[in-house]
Every structure is written in structure tokens, then in C-alpha cells.
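Got a structure for you, questions after.
Missing here is one protein chain; the remaining ones are kept as they sit in the complex.
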Amino acid sequence: MLDLAQIYNGYYFEKSLLSIMPEAVLIVFAFLILLAGLFNSPSKNSLNSYYLALIGIAFSFLYLFMLSDHTIKGFYGSIIFDKFDVFLFTAILLSGFLTILMSKNYFDTRSVLMPEYYSLVLFSVSAMMLLVASLNLIMIFLSIEFMSICAYILTGYLKGESRSTEAAMKYFVLGTFASAFLLFGAVFIYAATGHLSLYKIHNFIFKQNYKVHYAYNLHTFLAIGLILLLVGLAFKMSLFPFHAWTPDSYDGAPTPVTNLMATGIKIAAFGVFIRVFTSIYHFDVFNFYNILWILAILTMTFGNFAALLQTDLKRLIAYSSIAQAGYILIGVIAGGYYGISGTLFYLLAYVFMTAGAFAIIIMFENLNLTSVDIKSYSGLGYKYPLAGAAFSFFLLSLAGIPVTSGFMGKFFVFSAAIKSGYYWLVFIALLNSAFAAYYYIKIIVKMYMIDDEQPNIPNNYNNMAAAPTNGTGARASANGETGLVKEKAVPSALLIAVIICLIFTLILGIFPQPFISFASKSVTSLWSI
Amino acid sequence: MNVNVNVNDYLAVASIIFCIGALGVLIRKNLITIFLSLELMFNAANLGFVAVSEYLNLISGDIFVIFIMVVAAAEAAILLGIAIAFYREKGAISMDKANELKF
Amino acid sequence: MSIFLKYILSIIIFFPLLSAFILVFVNKKAEGLLRNLATILSFAEFVISLFLFIYFKSNTYEFQFIERFSWIREFGASYFLGIDGVSLFMILLTTLMTFVSLLSSYKYIKDHVKEFVILMLVLETFMLGTFASLDVLLFYLFWEFMLIPMYFIIGMWGSGRRIYSAVKFILYTLAGSLIMLFGLITIFILHYEQTGDFTFNLLKLYNTNIPLTLQIVLFIAIFLGFAVKVPVFPFHTWLPDAHTEAPTAGSVILAGVLLKFGVYGFFRFAIPLMPEAALILTPIILVLAVISIIYGALVSIVQKDLKRLVAFSSVSHMGFIMLGLFAMTAVSVDGSVLQMINHGISTGALFLFVGMLYERRHTRLIADFGGLAKKAPILAALFMIAVLSSVGLPGLNGFVGEFLILVGSFKQYTIFTIFATSGIIFAAVYLLWMFQRVMFQDITNQKNEDFKDMTFREIMTVLPLILLMFFIGLYPDVFLSRINPTVVHFVNIIEHNKYAYNLIKAKMGLFNA
Partner (left out) sequence: MNSKDLIVWLIPFFPLLGAILWGVFGKYLKNYSGYLGSLFIVISFILSTVIFFMVAYGHGFTSTLYPWIDASYFKVNVSTTIDRLSVVMLVMVTGISALVHIYSIGYMKDDKGFARYFSYLNLFVFSMIMLIMANNFLMLYVFWEAVGLCSYVLIGFWYEKKSAVEAGKKAFIVNRIGDFGFALGVMLIFITIGTLNYSTVFSDIHTLPPYLITTIALLLLAGAVGKSAQFPLYVWLPDAMEGPTPVSALIHAATMVTAGVYLIARCHVIFSYSPDASDVVLIIGGTTAFIAAFIAMTQFDIKRIIAYSTISQIGYMFMAVGIGSYAAGMFHLLSHAIFKGLLFLTAGSVMHGMSGELDLRKMGGLYSKMKKTAITFIVGGLALSGIPPFSGFFSKDAILASLFNKGDYFFWVIGELVAFMTAFYIFRLIFNVFFGESHVDKNLHVHESPNIMTIPLIILACFAAVFGFIGMPPFNHSIFYNFINKDFANSFNFAPAINNYPWYLLSAVSVIAGLTGIYTAYVFYIKKSFDLEKLKSKFKPIYDLSYNKLYVDEIYDFVIVSPVKNFSIFLWRVVDTIFIDGAVNGIAQWISVTSSKVRKVQNGMLMSYLFTLTLGVIALLAYYFVK
């Protein structure tokens, strides 16, 4: 394999360029897409840009692959490319890839043809990658903003849809508000330590192991700074008190964008959080552990409770993603080799199951341009058996039932947590996932089981065989396809997305060996682990 | 002379400005005003950075400030876009209008 | 042949999955084909599983047909299969019951045949895997996914409040097994901390020595997981609903196999992993078991719905099994293992008959029947046999198991045993009363006038079970001789821990008696 590191050896600038190669490629392609927009007709245009975007992702993957076993620092140590990045980049690129696959069909059916869309996606993906790669508060802030700005635009992308705009607006205000906190936190950290580079801050704190009597205000500053920084990151991770944007913007945004936010942004946020946490938060002097402890519990409990009675599927998944964030956070708290690698694995698994779920939601949204309201799902399991089965599979994975990646993720994270002695945390988490199962199952019930109101009447004899007088699709579907919407052909792109997600969810669930070892390899490149 | 005091004062002022900004965001309804308050918060941060980097004779803070300004500008652009779109649909840019998405 | 025997367990486990996969490609309109194919394949599966029985070495407690491959290195989980005397028969029971229930559902399952047969076969795979796996994580994987097909079977082909029942079933069991997972992981971690060896190998985990208090906590955690499945007294309320609303095949599998998992779990995991805790908590569990026996029996007396009655009766029977297991003498454990098989057969058969009645009359209320014996003598006769075997009439299978259980537990837990023994009276009461009201007396309900007797298929469905009832009743040695070594080993483990337990008892002054 041709070794770029050797070629550019010695030239500092190229080296630092090399360190951001995967991101850079994406950005280049994003610009290409914009340029292409100038030259040809909108209809062809969107198609081209779609392919360009895919190619871009592919190239980025290629670079990632070629660089995978190097550790390159660039831009005066503010950006690093290491094993940790390799793993998270993979996840992020995957989520971007899946998003793009979903997008085409989604926007085609809504006849929104805009090449910028894809470039924006690429931009935001690259921003996420930068965020993960950054070792410096400046870089963190910049990439967060970069990412967020793209996200704002994408959220409001459906013109004329007031929901979309509203979502964008809320997201914008809240996001900016949060990053203001982050900034101000940075100020305090800067004031306390005089550094903006995580590495330096780490060393600074490490050298003078704080006693409270020594330099009290410094310690206070640092603490305040860290907390505010935490707020900024927690917002992106959508932990409990800072979660408010999640449901609304997920709901309002175009579904592919929701997918991007649910997977990509979450991964990036957790990635950077892990980096920051492992470098500067983990010191005992601050003991942030019980804060996170509480946050985790609040987050998962809130998420599940709010999701329980939810009828709008996108919102439901939004809330469930909040709950998932809680579970993932447990891994971070557990820390250590197993904790972090478990977390990474969970993130990867999370990409596939969430993306898969969204893909199916889009499919149903398009097939019978219904709302994403759960009612419209009744009996879909019969109308589209395979899609229904796949959807149930993803939902079960989200619920954490075995042979799905969701279970394995939970399992790794929880066992790591128990290993570090967080018995109660795990216990509560388990109770949570027990009753979280209810609302995932509720959807499956809707899809497959039509509640016949009058009990003591065997459905097999009356309802299922009954003439399709009753409105719901499934009963009709039960006796042939009579009186049903004609099945449209499922668009290939979506199908590919679903299949990919399905395969990986299954593989991660049954044979996680390579992935977990990949994750644990990537963990080694973090400090203080 | 005691430098510590100065920088602390700077920071105190910055914090006050920040809080004012935050309050503005919280209590105002008009989108533009809210954005201005956000800017205020950002600038509070800027002030802090400048003061600290001055005090520690570092340059990184100042660099950060420049970046922040750029970002703020970009955000202004976005906000205007959103605000216009919002106005198109709701006929106003008051927060109260934005209550379609809930629960 | 040798290669076949080497991987026989995997073959047995995954053959149904393969069959299901084949069935995916059959056109869903061709229902007859689907049914026949599924039945034939499951029968083939049963035949394959008989090889286990043939090649099983009956004079050792060591695990046999062991297969082992690395699975998740980081967490020391491996694909580790193997069976002993107990799991052998559980596997045979599973394959048989699946075949029977598929055969039984030709008429009952009218729609979504394809989905149904596929789900049944998938379910079979996971049940078999659960019985065969010696790796805790693997076990849990099979254990918990098993719920899903069952849940679909209840929810899609059930009757009445089937959705309520299905959801209740899955949430109950899910909650139980998640708490259990907590316990299992904790033991795994403890073992790691003691030996520095990250492994889910059950046989290694047996050597973990867990501090007593923690042991008790964990035992309770795992107890919940299994007790829900059994079900033991306060955790039983999902069972009547699930049984009642499930389709016949579902009930048969549920009663025949799924309930056994709880006891099997205790036998394989809970007790050997935490013997001291088990010994300390034994009195409480026995109280629960005895309550289940009498409670189940009493409640079944007054049931109006046939299936509900049988469901509660199996609560009572499972109580016997728990009693036998936790009395922890070789005889009683022998008995309860045998009784696991018996209960599977008898209660399975009962559900089949109830299903037949239901197919003919679309009702399960006892009051709607009566005088059927005149119309359907064969049905009456065979049903009678099933009832009597469930009553525990000597000469049929039920008796041997119950008697061994009671005789084994008598010495140590006399009072419990006496109460439990009273269960045999009640069993006679509710079952015979039910039978009388359904089969005997004059035909009160005109709808019963054109009541059809059993078809050939139906006879074939129950015949294996009926024959087994007699066989086990008259010559149980075939089973006991294979079960016994395992059980004796199990009891020895406990006895070995008795010493430590007595020390603890002395120290903590537990139950001075």
C-alpha cells in the first residue's frame, strides 16, 4: 500500500495537511458539488451531486484506510490523527454515507432538488471529524460551530414547512446559547491554566496536583471552566437538562438530516467528550464522576419516560436517542480500557440501528406518504413483510434484545461499569432498559397485531378472516392484498442502506469480535488510559 | 502593583456581561434581540480571552477571539436566513409563534 | 459419522433455523406445502436429536458432545456447547414438542401460516441453544431472544386480550432476565478479579467464591430471572394470561418447554454458582414452592376457562418441581428432572386437547361443554389418559416424578412435603371435576350435538405423548439411568458446600433449628 506518510516525510505543512486528509477530501468534494451546481440543470444536478457526495465519502474512506496505522499531529498540535480517530471517523463517515443514501429518495419524492444539500452534508461530516480530531479548545469550538451551522441549515432545509423552520430556529438559538457557555468555560480554563491545548492543560493540572488551599481561585476557575465546557458538550450529547433541542429539531428536520443528527453529531460529541474527559476531567481533584453519574441516570430515565407515550415516531426515536445517550455515558463513566472501548462499540452499533430505523421510517414515509404517526403503522408488518421485519429488528436492537448489536453494546458498557464498581448505576440502567422495551415493542405491536376491541372472540376465526370492512390495512392484508394501496417499488438506495444496517446490526450482535478489538485498539491512543 | 486584581476584575466584568446576555436571551421574545444578547455573551467571552492573554502575555487567546468573531459573523448570516424564513411562515419573528413542535 | 457426532449439537441447534430459512423462499400462498414442509423438517430435527440419546454415555456426569470455539476474546466469551443427562432430555423434549405443536396447528392457524411456521422453527433453535450452551453469555443470548418469537406467536395468533398478554409476557420475563443479567455479569467480573481470567465459561465460573452477602443479593437477582419463568407463586400472573390467549401450539411450547427454563436455570446456574446462598434461601423458596402447589391447585378448582385451569394447574406442578429441586437430595432432584419431562408431556397434551375442543366449538368455557364422551369416545379416552397422568395416577408418568420428589424431600422438609402431598388430592379434584363437566353427563348445549371425534392427524399428534406417558410410568429407568449421574454430581456439589454453609449458619445464627 502506498504510504503517504513516507512521501510527505519531513515537510511540516504537508504533514499537518496529511493529518486532516480525510476531512479535507470531504471539503474538497463539497466544493466540487457547489461548483458542479453552476454548470448543469438542477435535475441532473442533484443526481450528480448525489454521486459526487458518495464518491467523496468513498475517497475519505480510502484516505482513512491508507493512513489508518499512523499517528499524525498537525497544525501545531491542535489536530491529531490517531487510532481513536480512525474508529470514530469510520463511524461518522458511515453515518454520513447512510444519510446520503437515504436523502436522495427522500428529497426526490418531495421534489426538493438542491445540490447544496449534499455539500452541506459533506461539510457537516467533515466538521464532525474535525471535532473528534481536535486537541485544542479553539479547534473544538470552531468545529462545533462549523458542524452546528451546517446542522442549522440542514434542519431548516425543507422550505415552506413551518415545522422545519421552527426546528431550525429553536436549534439555532439553543445551540448558540450552549456554545456561548462553552466559550465562557474556555475563558475560565484559559485563565486558570494559560493553555488552550488539551495536552498542555492536562500536563498543567497533572503537574500541580491541586490542594484546595493552594491557589484556590485557580482551582475555582478551572472548575467553573470545566463545568461550563461540560455544558457545551453535554448539549451536543443531549444529556438531560440540556436535551431540550433534541426532540423538536429531530422532529422538524427532514428525516435524513434527523438521522445525521442522531448518529453523526452524537458520535462526534461523544468522541470529543471522551477525548476531553480522558485528558482533563478525569482527575480526582474535581471528581466529576458523580455529576456524570447523576446526569446519566437523569438522561436515560427522562428519555424513556418521555418516549413511553410518544406517538410521533421521529420524536419517539429522538427521546429514545436521549435515553441511549444516557447508556452510552455509563461507558464513559466506567472509563478505562473496557469502558471506553465498550462506548465506542456502542456508538458504532448505535449508528447502524438508528440509521436503519430511520431508513425504514423514510421508506414508509415515502411509500404511503403518511405522517410518521404511529397510528399509520398499524398492519404495515403485513403489507411490507420484509421492511416490517427489518424495522422490528432495529427496534429490538434499540431495546437491547440479544443477537442484535444493541444488546452487545449495552452488555459491554454495563459490564465495564460493573467492573469499575458502579453497581447501582447499572442496576438502574437495566431497569430503564426493561421498561424502555415497552415503547419499542408498542411499535411492533402496531405493525403486527391489530387489537380487536371485543375480547373472547378468537381473531383467527373472525377478524383475520373477516371481510375488509374494517379500515385498518392489516386486517385487509390478512386476506390477500385486497383493497390496499398498491405496493410501490422500494428505491434501491434506501434498500441498500437498510440492508447494510441490517447486516451490520446482526454481525455486531452475533460476532462482535473484530469490532470490539478494533475499538479497544483505538482506545490505546488516548492519554491516561 | 497587583495584577491579579486587574485580571480578576476583567473577568468579573466579562461574567457580568455574560450574565446580562444570558438574561437577555432568556427574557426577550424577539429573535433579533435574542441574537444580540447571544452576541453579547460571545463578546463577554472575547473580553475574557483578551484580558487573560494580555495578562499572561500569550497570543493564543487573541487568536481565539478572532476566530470567535468570524464565527459570530457567520452565525449572524445564518440567523438572518432563518429569521426571514420564519417571518415568511409566521408573519412575525416572536418566539411565541414557535410552538408547533411540542411534547 | 464421526464428524456428524462431533458437531451434532450445532447441527441440532441450527437445523431448525436452516429449515426456517428454507421456508422463507416458499410462496406464502402455498399454505399446505408450508405446513407439511415445516412439520416434516421438525420431525427430521427430532430424529436427528435422537442420535444424542443413542450416543449418550449414561454412566458419567461429564458434559458430552462438547464443542468450543473462541467468540469474543476481549470478554472471554466462547461458543461453548455441551450436554449432560438433564439437558439431553430437555433437548429431546424440545424437539418433540415443537414437532407435535406444529402438527397440532394445521387447523388452528388459519392465516399468516408462513410467518407462523418460521417463527416456530426459529423459536426451536433458540430453545435448543439455551439448553445446550455452557457459556453464560451464549446462554443469555439464546435465553432472551427466545422471548421474541414466543411473543409474536402469542400476539399474532392468540385470541381475546392477546396483545395485553403478549406484552405482559415479554415485559415480565424481560425485566426478570435483565436483573438476572446483572447478576451474571457481576459474577463474571468477580471471577475475573479473583483469577484475573476473563471468561464466561460456566464450568470455570463455578469455582468463583463469592462473599456471602453479595452472594445472597446476586442469588435473589438471578432468582427473579428464573422464578418468573418457572413461575413461582408471586411471579406467576403472566402465565394464565399468556397460556389462555396463546394459540394451542404456543401454549404447548410454553408449557412444554419454556417453563422448564426456569428450573433448568436454577439447576445449571443459580444453585451451582451460589450454593451457600441457595442453601440459606432454601426455606423461603420452598415456602414459595409449596404455596405455588396449593395455590395453583386451589385456584384451578374454580376456573371457568379450560386453558386457565390447565395454566394454573401447571403453576401447581411447577411448584412440585421446585420443591424437588430445592430439597436437593439425589432422589428429589431426580424426581423433579423427571417431572420436568412429565409436566411437559402431560400439560402439553392437555393443551392439545383443549385446543381440539376449541377448534371444534370456538369456546374454552367449561360450561359450554358437557356430554362430549358420547360424541367423541376416542377423544374422551385419550383426554382421560392425559388428565390422569396430570393427576399423577400411578402407572402413568406423573406419578413417578411426583413420588420421587416427595419421597426425596420428605426426610429433610417433612412439613413442606406433607403440604405438598395434599396437592395430589386437589389435583384429582380440579382435573376430574373439569373432565366430568366437559366430557360426561348429558349434552346440555345443542352445539355439541354434532361434535366430531378426533381425526387421524390429531390422534397422531397426541399419540407420541400418550405412549410416552405410559412408557415413563412403567419403565422410567431409561430416563433415570441417564439423569441420575448428573443429578448425583449436582447434589455432591451442594453437599460439598454444606460444610461451608454450616459454618456460616453457625456464624450468623441463621434459622437455628
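Remarks
Each chain gets a letter, A, B and C, in the order it is written, and its residues are counted from 1.
By our rule, a residue touches a chain if its C-beta (ideal position, glycine included) is under 8 Å from a C-beta of that chain, and two chains touch if they have at least 3 such contacts.
Bear in mind the structure is a predicted one, so any value in this text is a computation, not a measurement.
Taking the complete complex into account, the chain left out of view touches A, B, C. The omitted chain makes contact with just one of the residues A:Leu120, A:Ile138 or A:Ala178: A:Ala178. Set against the missing chain, the residues C:Leu128, C:Leu258, C:Leu393 or C:Leu468 yield one that touches it, C:Leu393. Touching the chain that is not shown, out of C:Leu404, C:Met454 or C:Leu468: C:Leu404 (per the contact rule at the top).
Across the interface with the omitted chain, chain B contributes residues 22, 25-26, 29, 95-96, 98-103.
Along chain C, the points of touch with the absent chain fall at residues 168, 172, 234, 236-237, 240, 295, 298-299, 301-303, 330-331, 334-335, 371, 373-374, 381, 388, 393-395, 399-400, 403-404, 406-408, 410-411, 417-418, 421-422, 424-425, 428-429, 432-433, 436, 439-442, 474-477, 480-481, 484, 487-488. In the full complex, chain A contacts the hidden chain through residues 169-170, 173-174, 177-178, 181, 220, 223-224, 227-228, 230-231, 235, 240-242, 244-245, 247-248, 291, 294, 302, 305-310, 435.
To be clear about the criterion, only the chains that are shown with their structure count from here on.
The innermost chain, defined by the distance from its C-alpha mean to the mean of all protein C-alpha atoms, is A. Put simply, the chain farthest from chain A by mean CA position is C.
Work out the mean CA point of chain A and of chain B, and you get 27 Å between them. Averaging Cα coordinates per chain places chain A and chain C 42 Å apart. Residue ranges of chain A in contact with chain B, taken from their complex: 137-138, 141-142, 145, 149, 152-153, 156, 159-160, 162-163, 165-170, 172-173, 176-177, 180, 183-184, 186-188, 190-191, 194-196, 217, 247-248, 251-252, 315.
Of all the residues in chain A, the ones that touch chain C in their complex are 338, 341, 382, 385, 396, 401-403, 407, 411-412, 414-415, 418-419, 423, 426-427, 430-431, 433-435, 437-438, 441-442, 445, 448-449, 451, 455-461, 464-465, 478-479, 511-513, 516-517, 520. On the side of chain B, the complex with chain A involves touching residues 7-8, 11, 14-15, 18, 21-22, 25, 31, 34-35, 38, 41-42, 44-45, 48-49, 52-53, 56, 58, 60-61, 63-64, 67-68, 71, 74-75, 78-79, 81-83, 85-86, 89-90, 98, 100-103.
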